[in-house]
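Note that one protein chain is taken out, while the other chains of the complex remain in position.
So that you can tell them apart, the chains are marked A, B, C, D and E in the order they are listed, and the count of residues begins at 1 in each.
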Amino acid sequence: MAGEDRQARGRALLAEINRDAANALFAELEDVAPDMARHIAAFAYGDIWSRPGLSRRDRALVTIAGLAALGHSQRELRAHVRNGLNVGLTPQEIVEALMHLTVYAGFPAAINAVLTAREEFAARGLLPLEET
Amino acid sequence: MAGEDRQARGRALLAEINRDAANALFAELEDVAPDMARHIAAFAYGDIWSRPGLSRRDRALVTIAGLAALGHSQRELRAHVRNGLNVGLTPQEIVEALMHLTVYAGFPAAINAVLTAREEFAARGLLPLEET
Amino acid sequence: MAGEDRQARGRALLAEINRDAANALFAELEDVAPDMARHIAAFAYGDIWSRPGLSRRDRALVTIAGLAALGHSQRELRAHVRNGLNVGLTPQEIVEALMHLTVYAGFPAAINAVLTAREEFAARGLLPLEET
Amino acid sequence: MAGEDRQARGRALLAEINRDAANALFAELEDVAPDMARHIAAFAYGDIWSRPGLSRRDRALVTIAGLAALGHSQRELRAHVRNGLNVGLTPQEIVEALMHLTVYAGFPAAINAVLTAREEFAARGLLPLEET
Amino acid sequence: MAGEDRQARGRALLAEINRDAANALFAELEDVAPDMARHIAAFAYGDIWSRPGLSRRDRALVTIAGLAALGHSQRELRAHVRNGLNVGLTPQEIVEALMHLTVYAGFPAAINAVLTAREEFAARGLLPLEET
Partner (left out) sequence: MAGEDRQARGRALLAEINRDAANALFAELEDVAPDMARHIAAFAYGDIWSRPGLSRRDRALVTIAGLAALGHSQRELRAHVRNGLNVGLTPQEIVEALMHLTVYAGFPAAINAVLTAREEFAARGLLPLEET
């Protein structure tokens, strides 16, 4: 597929799942690394997120787990919590996934991630979470 | 719940999803850190894996994603690939999740994880994977 | 031991070594992940910190070293600097341990950790540290 | 540019700088994740390594530094030591870059990387390195 | 060489490439870990940065790549972006190196690093970067 198609497909997917965070990031990159925005759209979303074989909801779960384990990108993590809510993860599932990671990445990484998710939940008026 | 119940529940769950790997690890820990085996059973499996709120299949996905992103525990990752296959992940979904992590953890971490998963798939006679 | 005992023991230990930080964290978790607070109390403090075999002072040293090396949890690190001071580490020993980690985790991780410890020392009126 | 062009450009570049390692990796991926090989060629080499703005020699230096700091991918690191030698880094420069990282990533990560580089140097008959 | 020589050489090098950031850091360390400042000057700059075998520009590139990959030290990274500009890296080369790391450390680590570099570029009035 042509490069323009990858861009278009990635930007369409971003517009669907997280328009505001993508626009904010792309605006910041505009004067310093505009090609990075293009690769985010074309590769991350146009190539990878667009693949069949795993649902968007599962991709959000994998992304959240990976970022929480790495621990160094809380802003990105918050954007993907927002993505996750937009593609069908419940806030309770996100919290449950992060509690699960206490075992594999340790409590501090998991606690940080829960507090980051909490910021997004608060901004959406989702707190307190109802027990499921 | 009493501590013995947590142990029992964790060991029952382990027996169900990955008896051989758990037994092999616990045997190695026996002469050096037997309490670590107890905490793995009671906390990791009795407390966390046993929680409602996320399916076993989703827990395996979160575990695989977290371990692949961290990159430092290929043996544990292989055991969780085996767990994942036992609780309903297809090998194609596992590979897809690892390809997804190229974006978030980089290609080397993702490639290592795919090659680790491949060892487990090979041991089970699953290769070549059929395209889905 | 019953789960309530683990909770009670963990909370008693937390109250002893770091009541304010624990209360602040648990309050934040209350509306988003109350069970995470329970596992922190029961597992991290009730099960692990309560074990014999290593003094509280040594456990604080291990915790500080581990968190400083990981580098991604400065807030947790600061709480454990406070714990450490409360269980018998001197500020000079904490700084010495972090300087030691320049060798193993690199200068940036060690510098970040020293600057985090410095915030806690400043809040306690311990600066400038006296040379020992 | 069309997707096939990215593939072709990436594979041409790989053939030029590291044909054997690429072929070996792609052969391993063939029965488990053939699309990963395609993304390595198209994105990593066709999109990124092919960009102007930084020489191949500098890209190899950046890659080696990043992988050595992460520490979890010694096999990938060795392949990039080979790439680096093929695009103009001297073995002495590679060692010097890794010694430089003692400051930023710590001695163990740097030592591991030097020992990995040494394997590649030995396979090429470059040892002992001459002092420069 | 005597220890005082290492100190003097390191401080001279720091004064040349990044006087303000070094002074700011050393002032913060003064009341908590003054020996850390001495080791930064003597080892990091007096021993390592002063070695022949790799240019200052290449050392800055290696440092930036290593710190961006680790992801946990954005303040240090910004200081080394400043160093890099002072020893001959162009802002475009720095951005290009960070885009290169999307492949090896993942997009979030690379994006964070670009946004950190952007802060330094903005403080110097370098934005928008001209395309090269």
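What to note about this one:
To be clear about the criterion, contacts are C-beta pairs under 8 Å (C-beta built on N, C-alpha and C of every residue); 3 or more make two chains touch, one makes a residue touch a chain.
As the structure is a computational prediction, the values presented were derived from the model and not from experiment.
Checked against the full complex, the one of C:14, C:44, C:85 or C:117 touching the unshown chain is C:44.
Among C:22, C:81 or C:101, only C:101 touches the chain that is left out of the view. Within the full complex, the residue among B:39, B:56 or B:82 touching the omitted chain is B:39. The missing chain lies against chain E, touching residues 1-3, 6, 35, 39, 43, 47-48, 51.
Contact residues of chain A toward the unshown chain are 101-109.
Residue-level contact of chain D with the missing chain is found at 70-72, 91, 95, 98-99, 102, 106-112, 114-115, 117-118, 121, 127-129.
Here, only the chains that are shown with their structure count from here on.
Contact count check for C-E and C-D (C-beta pairs in contact): higher for C-E.
Distance from the chain A centre to the chain E centre is 30 Å, each centre being the mean of its Cα atoms.
In terms of their C-alpha centroids, the spacing between chain A and chain B amounts to 23 Å. Residues of chain C in contact with at least two other chains: 35, 39, 70-72, 102, 106-109.
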